[in-house]
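For reference, the structure is listed below as structure tokens.
One chain of protein is taken out of this complex; the other chains stay put.
Labels run A, B and C following the written order; every chain starts at residue 1.
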Amino acid sequence: MIYMASSANSSRGIAAIVGVGPKLGRSIARKFAHHGYTVAILARDLERLWRVAEEIAREEKAQVFAIRMDCSDSKSVREAFEGVHSVGFVEVLVYNAYQPQCWKRTCFQDVGIDSFHKSLAVSSIGAFHCAQHVLTGMMERGRGTILFTGCFASLHGIAGFSDLCCGKFALRALSQCLAREFQPQGVHVVHVIIDGLVGPPTRRGESMEEEEGKNEIVGGEGSMSMDPDAVAQTYWHLHIQHRTAWTHEIDLRSSTSSFF
Amino acid sequence: MIYMASSANSSRGIAAIVGVGPKLGRSIARKFAHHGYTVAILARDLERLWRVAEEIAREEKAQVFAIRMDCSDSKSVREAFEGVHSVGFVEVLVYNAYQPQCWKRTCFQDVGIDSFHKSLAVSSIGAFHCAQHVLTGMMERGRGTILFTGCFASLHGIAGFSDLCCGKFALRALSQCLAREFQPQGVHVVHVIIDGLVGPPTRRGESMEEEEGKNEIVGGEGSMSMDPDAVAQTYWHLHIQHRTAWTHEIDLRSSTSSFF
Amino acid sequence: MIYMASSANSSRGIAAIVGVGPKLGRSIARKFAHHGYTVAILARDLERLWRVAEEIAREEKAQVFAIRMDCSDSKSVREAFEGVHSVGFVEVLVYNAYQPQCWKRTCFQDVGIDSFHKSLAVSSIGAFHCAQHVLTGMMERGRGTILFTGCFASLHGIAGFSDLCCGKFALRALSQCLAREFQPQGVHVVHVIIDGLVGPPTRRGESMEEEEGKNEIVGGEGSMSMDPDAVAQTYWHLHIQHRTAWTHEIDLRSSTSSFF
Partner (left out) sequence: MIYMASSANSSRGIAAIVGVGPKLGRSIARKFAHHGYTVAILARDLERLWRVAEEIAREEKAQVFAIRMDCSDSKSVREAFEGVHSVGFVEVLVYNAYQPQCWKRTCFQDVGIDSFHKSLAVSSIGAFHCAQHVLTGMMERGRGTILFTGCFASLHGIAGFSDLCCGKFALRALSQCLAREFQPQGVHVVHVIIDGLVGPPTRRGESMEEEEGKNEIVGGEGSMSMDPDAVAQTYWHLHIQHRTAWTHEIDLRSSTSSFF
């Protein structure tokens, strides 16, 4: 089911953002819309998607499609991308889906096989499907960007989080395999490790302009949570990197966080 | 279905070896049998299992059970471990299963979802099940060893091997999670990275005695493939490490291999 | 010895670029000058420095200081930073020095102790000194950015390059230590892994504007070497990251390179 939130004509490709809640996914979608992309946002909760789509379409005067998709269901993924492709060519895929239930500590003996399956399905099998759906078009045009969202659990096993860690390790593996196979053909594949909690935006959009120095931006900062607009800024930078200087892996965290 | 290959009485726990073909699994099973363990060997090909069980029982005068198990099928895993537990307590689990189809290069666009699922099922979901089946008993006794077999693809994404790499990265995650959760409770969890091809044994058992110096052992060596008995020697060493000096991760490769 | 190449007044801090040759250092210096920073460029070859300073001052209408410095000599480093501090506060330090002799394969038995010492001196001891000279000021103001340039040899030992690898591993260690100690105090520390050869710029400056999409930028690209202006673009992005979303480590390589 596709809901189009605006109809300005676009000469650019589509940025498909998978996993859009009120924080990071929304900020990334808005960032690409701001730079002229037609945006498709995909997630399970269509009502929330619709609100986000409408807001971005209005504020950025952009074309935004909201498409219901369950990452853990291959049929749902296929149908959703049929919808996306009926609109245009996917130039950017951001895979940002996650399984909320994984984010709480569970004794290993109490992890149900369904939860384990579901985590792998959302973190890695969903990413596998989405990548297959967009890569053919990207290779035909010799360009495209795929951004996978990882976290601390992508790099380190954590007691009580085996379902999360297995899924996130697998996603990182997928990202490395695709980078090595497709970068020579012009598709940029990036694994972004977000090491911390993303909170609500802390600033007005205008202070994010890249030409501003860091000084102005940081004033009054105190909290630990990561600003989703700031994270989205780096996603955008990764997308526009010149092809002789592509990043494959990058970490992001708050200045105040301790890290390993 | 359980086939018992010998019936000498044993006062030791059981070493359960999952994934036993003619090379590494067989050598590991034999090593533990040699040191007095009752051994359960589990794999899909019962006929081959049976031959291995018989050979080990005869040569090591040990009790060996051959149990058919499909790692990718949770029901099969549950039934197999019911069989193992009817014999005794699993003190050692070696998870050595792999999916032969993953070991050839396939363009990402040609990887079927079934193959991807199967690889995750064998590499990580099977390991998840087996670990759940043995950990309760290990924690009750405050001791046990779990050895997971990884490979180069556990550490590095490889173009054309996304199914293998995703499964193996996930297995490494599982291994780290379990080590952090269960080592303080006395269960030693190890991830062994076998970086190369394991071939047929190149030496007679007697030259493997640990009290012998390296000089004698290496004489006349030239080939690239790894000796399964030599690899099994290190699995055994890891099992007998003192609990103030436990290894979590170790790599193994031939002296002649180049490595990254 | 300080040579000032221009005297436009500046209200911004200083960007000190250590290790400036005709490629990456020059592009980074120019990038920061373009965004309004007073720039100090430091290296051993004063004549070349002077040409670079003059060119940047003229083209970017910026204040550029050229200061002779030998990274491997602590007295030279101290005097050079006295010169820099006489001009203003160092807000940005880019440590980009390298030891050209390290970049050729040498049998380990033929590596002289002088070469080994020199590599450690340039890669890590020089970085240690420069960081000590700028951190006091950064902490007083609660802000600053330190960017260290690493390479493939920062992550992997390479046969025949022990001097290079030891120095680069140590530099990475320094970078991690400083990030953990100083980021909570407002100093952003980044380790940039440049995995490939940086060549001469391949494009005109105007096509680097960040608001341009990737499509336009990549047209006609074919070569393997990395564009120094493109790399500098990412250094700049790292500097302006919002402090709730700081990167500590990032890699950069050409789309056509194979990588590990």
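General remarks:
FYI, a contact is a pair of C-beta atoms (placed from the backbone, for glycine too) under 8 Å apart; a residue touches a chain by one contact, two chains touch by 3 or more.
Treat the numbers as computed from the prediction; the structure is a model and nothing was measured.
Residue in contact with the omitted chain (choice from C:R68, C:R143, C:R172 or C:R253): C:R172. The chain not displayed touches chain C at residues 74, 107-109, 111, 113, 116-117, 120, 124-125, 128-129, 131-132, 135-136, 153, 156-162, 165-182.
One chain is missing from the display, and on chain A it is touched by residues 156, 260. Interface with the hidden chain, as seen from chain B, comprises residues 12, 35-36, 143, 145, 179-180, 183-184, 186, 188, 202-203, 208, 210-215, 217-218, 221, 223, 225-227, 229-231, 233-234, 237, 239-256, 258-259.
Assume only the chains that are shown with their structure count from here on.
Between the Cα centres of chain A and chain C there is a gap of 30 Å.
One simple way to say how far apart two chains are is to compare their mean CA positions; for chain B and chain C this gives 47 Å. Touching two or more other chains at once are residues 179-180 of chain A.
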